[in-house]
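First comes the structure, then the notes that go with it.
A single protein chain has been removed from this complex, and every other one stays in its place.
So, chain A:
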Amino acid sequence: MTDLVAGALAGIGRPVLDLLALIGRVTLWAASAISHMLRPPFYWREFGQAVMQIGWYSLPVVGMTAIFTGGALALQIYAGGNRFGAEAVVPQIVAIGMARELGPVLGGLMVAARVASSIAAEIGTMKVTEQIDALTTLSTDPMKYLVAPRLLAATLTVPVLVAVGDSIGIMGGWLVGITRLDFNSATYLKNTADFLEVWDVGSGLVKGAVFGFIVALMGCWHGMNSGRGAQGVGAATKAAVVSASVLILAANYLLTEVFFSA
């Protein structure tokens, strides 16, 4: 009987301990990655390439996500507001919804799908084909050469993507507002501009930086710890996207608590 209880407790305890150990390892690894980010040598060429990969090439997908979301949001708020005669708040709520929540969260998730996967696949392939070992023997630290430029690039460029996404999303709402909902264009824009506060946008940009860091961290971590062979790389890629997405949503909740809870 005691054996049974002990067995059951071990069955619960072991995965919990494993999870805690994993969180500890990732945290230590992230700390070491940050320290490499701040100490020379810096690989500017790799940083530039990472900015292009993570920032520039993500613009279309982030823009598309934002415009459709802004449009749908305008329709929903109008329909909802209609129930108690508050249709006029569409511009304000679209703006605040995009800037505080949907811009950073959807932008972050799209970048997670696009970038965490490609970083994990690229670094994972380098790992299984011994390219990481080759880098080390050529006196180049993979943490500095591969990980640090990607972390820095993602942390700096995702906020810019979020800012672009916010603007395009608000524009999507405006387009729907003036074409489908009989808003006056100038009034719509004026209401948006008057209502939005700096911190509405600023908090979203801070979220963007955190989400960018999470995306690059998960891509690099899973890539560097990829199992062997094509199967190992496949599993690493999947794990990178799933973990980055979940961590983004969790971090979003925590940041919102910190920023906006009364």
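What we mean here is this: a contact is a pair of C-beta atoms (placed from the backbone, for glycine too) under 8 Å apart; a residue touches a chain by one contact, two chains touch by 3 or more; residues count from 1.
The criterion applied here is as follows: contacts and distances are computed from a predicted model.
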item	value
Which of "Carbon-monoxide dehydrogenase large subunit", "Hydrogenase nickel incorporation protein HypB", "Isoquinoline 1-oxidoreductase subunit alpha" or "L-cystine import ATP-binding protein TcyC" matches, in UniProt, the chain that is not displayed	"L-cystine import ATP-binding protein TcyC"
Selected from A:35, A:82, A:136 or A:187 as touching the chain missing from the view	A:136
Chain not shown, touching residues in chain A	41, 43, 126, 129-131, 133-140
